[in-house]
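Only one structure is covered here, and it is reproduced in the block below.
A single protein chain has been omitted from the complex, and every remaining protein chain is retained in its original position.
Let's look at subunit A:
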Amino acid sequence: MGVTAKPIFVQGAIPATMVAQCVQQYAAETTVGAYSCFIGQVRADVVGGKSVTAIEYTAYTAMVDEHLEAIAVDVCQRYALNGIVVKHSLGTVLAGEICLFVLAAAGHRRPAMDACGELVERIKSELPIWGKEHFAGEEYQWKTNQ
């Protein structure tokens, strides 16, 4: 199994069935004993009395592809993973829908869980992806990561 199943970008929301499909890809790998996954969902944050209805994602896709590959190789080597999967939405994702899915497959639970956590942090801080939070009507604000 490769480091990361390309393409990482999904137009719109990530269907929940994709989570199962990604796990299923590793069914033949009997050295895998643990999966850890992170699923990010768009939250209807309330800002100044108005709720976020959707996030519109854009990205510098060529740079994401290159840099994610470097992150994946690094994380896979350091945690001795069987592989990882990263899926991220582009375009509009409504509140309550899935926008990010990260899966780490390893022999044992601890490296799988630690690797998944590091991947999520690095995806949020190192990849050139931007979210524009839309409110009801024409209003919006640019998302900031904490």
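One rule holds for everything that comes next: a contact is a pair of C-beta atoms (placed from the backbone, for glycine too) under 8 Å apart; a residue touches a chain by one contact, two chains touch by 3 or more; residues count from 1.
Quick note on the criterion: contacts and distances are computed from a predicted model.
Engineer: Which one, "Proline dehydrogenase", "Sulfate ABC transporter ATP-binding protein", "Molybdopterin synthase sulfur carrier subunit" or "NADH-quinone oxidoreductase subunit J", is the UniProt name for the chain you do not see?
Structural biologist: "Molybdopterin synthase sulfur carrier subunit"
Engineer: For subunit A, which residues lie in contact with the unshown chain of the complex?
Structural biologist: Within subunit A, the residues touching the omitted chain are 40, 57-60, 62-63, 66-67, 88, 99-100, 120, 123-132, 142-145.
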